[in-house]
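What follows is a short report on a single structure.
Here the complex is missing a single protein chain, while all its other protein chains stay put.
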Amino acid sequence: MSTEPSGATAALAEAIGALRLVDHHVHSALAAPVGLAELGDLLTESDRPAAAGTSPFDSQVAFAVRRHCAPLLGLDPHAPIGDYVAARAALPTDEVDRRLLGAAGVERWLIDTGFRGDALVSLDDFGARVPGASVEEIVRLETVLESVARDGDAAGLEERFLTALASATTGAAGLKSVIAYRHGFDFDPTRPTPEEVREAASHWLAALEDETVVPRVDHPVLLRMLLWHGVDTGLPLQLHAGFGDPDLDLRRCDPLLLADWLRLVEPSGSDVLLLHCYPFQRQAGFLAQAFPHVYLDVGLAVNYTGAASPTVLAESLELAPFGKVLYSSDAWGPSELHLLGAVLWRRGMTEVLSRWVDAGEWSVADAVRVATLVGRDNAERVYGGRRG
Amino acid sequence: MSTEPSGATAALAEAIGALRLVDHHVHSALAAPVGLAELGDLLTESDRPAAAGTSPFDSQVAFAVRRHCAPLLGLDPHAPIGDYVAARAALPTDEVDRRLLGAAGVERWLIDTGFRGDALVSLDDFGARVPGASVEEIVRLETVLESVARDGDAAGLEERFLTALASATTGAAGLKSVIAYRHGFDFDPTRPTPEEVREAASHWLAALEDETVVPRVDHPVLLRMLLWHGVDTGLPLQLHAGFGDPDLDLRRCDPLLLADWLRLVEPSGSDVLLLHCYPFQRQAGFLAQAFPHVYLDVGLAVNYTGAASPTVLAESLELAPFGKVLYSSDAWGPSELHLLGAVLWRRGMTEVLSRWVDAGEWSVADAVRVATLVGRDNAERVYGGRRG
Partner (left out) sequence: MSTEPSGATAALAEAIGALRLVDHHVHSALAAPVGLAELGDLLTESDRPAAAGTSPFDSQVAFAVRRHCAPLLGLDPHAPIGDYVAARAALPTDEVDRRLLGAAGVERWLIDTGFRGDALVSLDDFGARVPGASVEEIVRLETVLESVARDGDAAGLEERFLTALASATTGAAGLKSVIAYRHGFDFDPTRPTPEEVREAASHWLAALEDETVVPRVDHPVLLRMLLWHGVDTGLPLQLHAGFGDPDLDLRRCDPLLLADWLRLVEPSGSDVLLLHCYPFQRQAGFLAQAFPHVYLDVGLAVNYTGAASPTVLAESLELAPFGKVLYSSDAWGPSELHLLGAVLWRRGMTEVLSRWVDAGEWSVADAVRVATLVGRDNAERVYGGRRG
């Protein structure tokens, strides 16, 4: 096939390329420099080494790094990964970040601070690398609970959590839960009773009497308590859904398992944002059509499917109303991921929407408007005015 | 990419455009005129309002209305929805229907009369709007049972149902069950015993002693009884599968859950037609290859995925033998949906089949033949001669 772009493609590429995005679910950037081995470890959701005889750079996401990040470091597209890491090492890390983060064209970063923040730069330092952009916090519910676990007895845990949550969410843009990782979506959808919570808290705190144990909440009653209190705040609540690292039981991360809980929390008026969802993005689209308070993105899946990501983006635009789909990168660590999320989303949306325009199904104006909704305006509406 | 059609595309577009379709699963047209708010409500499977700040017209199906229906009312393609509704309101409803239904190019409509028929025009009135076409009835099993629920005692319910079914199916083309909605496909596949039926009937009729309760059968034993009696008639039996409105538990609508029941009813010789199936159309395709009596369509999913529907159509043509796939619109209410089902199917089939012809994999003659099987001939064979 000819690679000459159609008129629609050119117009869409320009408009989507110029769009300043809201990355509504992302993490901060790695503080330390990144060598070849570290980069290999960071470009997979696995916590295992690559299989003997295979390269961690033979993957969609690593090919995308070589294609789209290399030119920002002065190399040709598709440069060998060794050359790429050498070019990266020749620059200060904050300079690498400035280039990659800046080229993402993101005007507002909503940063989940709950996962391994010790390895990442602070929000202030992140902000210094993205001049002109807003940087706000998404508070992870499990992390708040874990932070107060040992500050008192089991009977007071729920109250301590609520106090800490009120403090943590001052100025925060939203909340997040990783119940998908810690338990799965096959939980009792009802609000737990105070008695259930106290009993679960006793159980958990007893285990924490061993001072060497790092608090990690995975009791389903406590996780449910977090979800319900999260919804009570009125803040948008993000839920990891779909694939992630090997710890997770992917079958139990199908967002359809949330249907009963979604029905129960619907009267609260709080929005629920399903993150990633792969390979269940069509199921998530059904929920977004069925329930006014349900939104979705295919964040992490875009980076990890790389050149194949237009297919995933297209599937996220089947059943879901266009006012219910958002952009995110879910980048954690190397700023390559912050950039790639945006680059692949722009290229993928341009490809998918051009196809529909070229087929005579959509107008260019509608396509630009939908891209703007997904890339920015839906997040602005859900998360409201900036706090950062 | 160039939008110039290949020779295959032009030939296929012409042949598929000229094909008179059998819409084997559809409902009647709305009796009342449709304003802007009503149209928004009718272009989603949700029974909830659109989320605050979002438009019910930012969806694939609403974009398809503006694209394909607007020109039939004298507007440009992609006309604003307000203009579209104004143009619609300026015409008598039956004139709108005549234009939209006529442009669908359907020669035989098999109409499910079991859902909210009070809001729709009668089959006779529908027939008057589609001159030259055949209009026949698909009888919904649950509706028949509900119609005789209060006509006697629990011990006589099954017999009353059988009498009513015999009467209702005189001249009918087929049957339908919505067990997917009322329970899910995870039911005991065996035929219920008379004792089980009597006990379930007692339970249900006791609840109906309250005269204000509208009969709605959702007891799994009674639903199973309906399926088995349905199969006994020898008429083709349609089963809603896959997505629908928010009431439904989509995980329990995966047609793979039907496998044991399908094995049990195979000796009956009756055909089972899986409707919609999204997002489980590949699973339905497996069942259609495995079992001679299983057929599928992706009806409702084509309208709701709009410009993205070629992907869904292509997936329905992976494992399923081409003699086992049918066309339907599943339109209910505004005649836009009756039209769009046909337009999107024709365009989608043209796109998918042209791709396979252009790739050198299929001949044009085979592609036209398969489109004719799916659009008309398979339904003619399954449903037999016309009764309408």
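So that you can tell them apart, the chains are marked A and B in the order they are listed, and the count of residues begins at 1 in each.
Rule of thumb we're sticking to: a residue touches a chain if its C-beta (ideal position, glycine included) is under 8 Å from a C-beta of that chain, and two chains touch if they have at least 3 such contacts.
This one's a predicted model, so the numbers in the text were calculated from it and none came from an experiment.
Which of A:49, A:171, A:194 or A:384 touches the hidden chain is settled by the complete complex: it is A:49.
Annotation: of A:95, A:188, A:245 or A:260, A:245 touches the absent chain (contact as defined above). Residues 1-6, 9, 254, 256-257, 259, 263, 271, 282-283, 286, 289-293, 314-315, 317-319, 321-324, 356, 358-363, 365-366, 370, 373, 378, 381 are the ones on chain B that touch the missing chain.
Chain A residues in contact with the hidden partner, per the touch definition given at the top, are 1-3, 44-46, 48-56, 58-60, 63-64, 67, 77-78, 243, 245-246, 249-251, 278-279, 304-308, 311-312, 347, 351.
FYI, only the chains that are shown with their structure count from here on.
Rounded to whole angstrom, the centroid-to-centroid distance between chain A and chain B, based on C-alpha atoms, equals 37 Å.
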